[in-house]
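Reviewing the structure listed below.
Only one protein chain is missing from this complex, and each of the others stays in its spot.
Take a look at subunit A:
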Amino acid sequence: MAVTDTETPIHRVLIVGAGFSGLGTALRLQQEGIDDIVILERASEIGGTWRDNTYPGAACDIPSNLYSFSFAQNPAWSRSYAGSNEIMEYIHWLADAYGLRRYIRFNQRVQGLSYDSEEGIWTATTEQGETVRARQAVMAQGPLSNPSYPNIPGLNDFQGRVVHSADWDHDYDFNGKRVAVIGTGASGVQIVPELAKQASKLRVFQRTPCWIMPRLDFRKPEWQKTLFNKVPSAQAAIRKGLFLAHESMATGIIWDTPVNNALERLARAHIRHQVKDRWLRRQVTPEFKLGCKRVLMSSDYYPALQQDNCELITWPIVAINENGIRTAEGIEHQFDCLVFATGFSVPKTGTPFPVYGENGRELGSEWEKGAQAYKSINVAGYPNLFMIFGPNSGPGHNSALVYIEAQIEYIVKSVTTLRSLGVKAMDVREDVQKRHNQHLQKRLARTTWNSGCNSWYLTEDGFNATMYPGFATQYARQMKQVRLEDYRLVSSTGQ
């Protein structure tokens, strides 16, 4: 509910989260001369999902030149696909080079955000007792921030070590251990090749296989780093080329087209080339259309599965007990350590903390059946609230940072527009938001994501609140302009 407070200073912008999105927003606002910013970060360190994902083999599926901000390029990437350490170094560099740390208040877990219509002020309260007030609020907590555990009976009974990919235990020595990896998604396929080098016995528990494309990872030559340093436009050109190459993949990943069939054939050829055994090939070949779930990239996952110390187990998991995992073929698989590579619980309904808008309306209950927003960034009834990676802004084929950047630019434009117009609040119109979502859902119905598989993109009812059904170029184009006619503008006098 609205909080009336006259003592707490009112800042220009409040940002929740100091990951890529939060820092990028602060950086761009700062470049536009807005530096009255507060960033609330729940951890004691910046980096968001890359701070949390430090498991062995953690890396990005998008080439580094594209998985970075266009307004803060790094000419020195060491590999075509950077690992999490190097991405973290980049994030630290962003914070240090642009002086962003001064905005951050660490160890502040937001427990609620509420809007005061009278004053046009957002108030955030934290579990640690801090209150921050600001004219604009940016929710940049990220969709990939809360580790997800599968619903397996007996999960807490296991007596050995339990490790989650998003909360890696770097003190645990996997050498010579009997290890289970549960989950074969994005983190699973990266962890398995690394653990296969250390564990005496590695069992990989798979429920559904994913389509995996070969990953053309290579060490970047020194001359390229020198070139990018001296001629930044060369790096920009490479980035553009990579962007366009990924854009072209949309035709095969988002929609069921001949390109989709060609990509599926390529993925099958990858399996045939790397997996000699017919039964294992059958086990690792997905039954759903390529693109319906996230397409993964790895050239060392299938070979790792075929190492002598490694085995893929596809029997349904029945329970976990003190010794290990029981599967439905009646065998108890015993381990020293269980590794959950089960990713994050991505909110498709509700909000990560209560968000109260105009007249006490609560966003979580409005999103109970599935989240909806206008251009993924604003929600009617919640003036001056912006979201990064809000509903329907997920890409299946291109760099998430391209979308994030478009959202950041939109926020910067909105904040500067509000200032220049002397307007207290901008609130997207309900009818505009409704029309926008009807159009989105119509387009989503024709995508591979809605082609019948169960994925984290969809709610239990099959509603897609996660992905953007189009090219990144289309998304960025719609974010280029803040259409004031789509908003209800409230002047300082309340009109």
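In the analysis below, contacts are C-beta pairs under 8 Å (C-beta built on N, C-alpha and C of every residue); 3 or more make two chains touch, one makes a residue touch a chain; residues count from 1.
Everything that follows uses one rule, which is that contacts and distances are computed from a predicted model.
Going by its UniProt record, the hidden chain of the complex is named "Reductase" among "Reductase", "Multisubunit sodium/proton antiporter, MrpC subunit", "ABC transporter ATP-binding protein" or "Outer membrane protein transport protein".
Here one chain is not drawn; of A:Glu32, A:Glu118 or A:Glu332, the residue touching it is A:Glu332. When the missing chain is restored to the complex, the residue among A:Ile87, A:Ala166, A:Leu280 or A:Cys337 that touches it is A:Leu280.
On the side of subunit A, the interface with the absent chain consists of residues 277-280, 282, 287, 315-316, 318-319, 323, 326-334, 454, using the contact rule stated above.
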